[in-house]
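First, the structure itself, so that you have it in front of you.
Only one protein chain is missing from this complex, and each of the others stays in its spot.
Right after this comes chain A.
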């Protein structure tokens, strides 16, 4: 009764939501409000619209060779040597970014919650579960996402509902005050952290779907829901904390969660709220690591990526300690390097693939 690992459309939509929300849910309000002030949420809305176009692009790339994974498609379209070089670059991107996520978790925990615990310990623990998920395979990962999704929804609802009493809608005014340049920049930043990384979902889409057609719909739907969740979080941050406070926080959503207060009994539950960030960050990191592992499998012509899991896990923990020397470096990296870096893979590469494919087919 050996069944090939398959993901249902619903599971895929959930994976899209969790991956796209990922790390941005914690930090994006700060960056957007610092660039576009109280209009950050408009940038996010624009970003969602563009993201849906991006999803169209990704689906087109996925359908080039629907039974193969992203890396096999790249090798097929770009040829063996160039394809391998590009794959190597993607593996590098995945490894660096995954270790960055790990750094992010460690930094968040050690600065906000457990100041005396060494960052290494936190990173190792997180890496262990991600790697455990990798060993169990993508199907188990998809099912676990299905189990954890209700928890995530519940926590988002609690956060949204219990902060409503402190909303000051006038903090959104004046609307559309920002100039076009910073609005465009904010939108680009939003897309960079929110949807451009979703090209890694092509590692499972559509090759591991049990019905690719329905999964494409799930892709759009997931992206839309994830975007709306982020808009809600941004709006809440701006209206509850205020533009200045939001822009100044490293983790504005965490600051938002601290504001929850129900009858002076249910208060300071931000650590419970943190569960939702752990869930989304877990799946985002899982996809970076999956990308790295699958890319290595393709590069070295392995039958299975599982022997690589623990070595890569150790590598990631070590990298996470080196990737950013301090928070300032991380901030600077996110603001200046990240958007061009990710768009190389998330935007230019898919377009390149489509063009090359079209040219080669004509010949």
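In this section, contacts are C-beta pairs under 8 Å (C-beta built on N, C-alpha and C of every residue); 3 or more make two chains touch, one makes a residue touch a chain; residues count from 1.
In the analysis below, contacts and distances are computed from a predicted model.
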UniProt protein name of the chain not shown, from "Spore germination protein", "ABC transporter ATP-binding protein", "YciI family protein" or "Acyl-CoA dehydrogenase family protein": "Spore germination protein"
Option from A:88, A:154, A:275 or A:351 whose C-beta touches the chain left out: A:275
Absent-chain contact - pick from A:133, A:192, A:227 or A:346: A:133
Footprint left on chain A by the chain that the document does not show: 1-3, 8, 10-11, 109, 113-114, 117, 121-122, 125-126, 128-129, 132-133, 136-137, 139-141, 143-144, 146-148, 264-265, 267-269, 271-272, 274-275, 278, 282
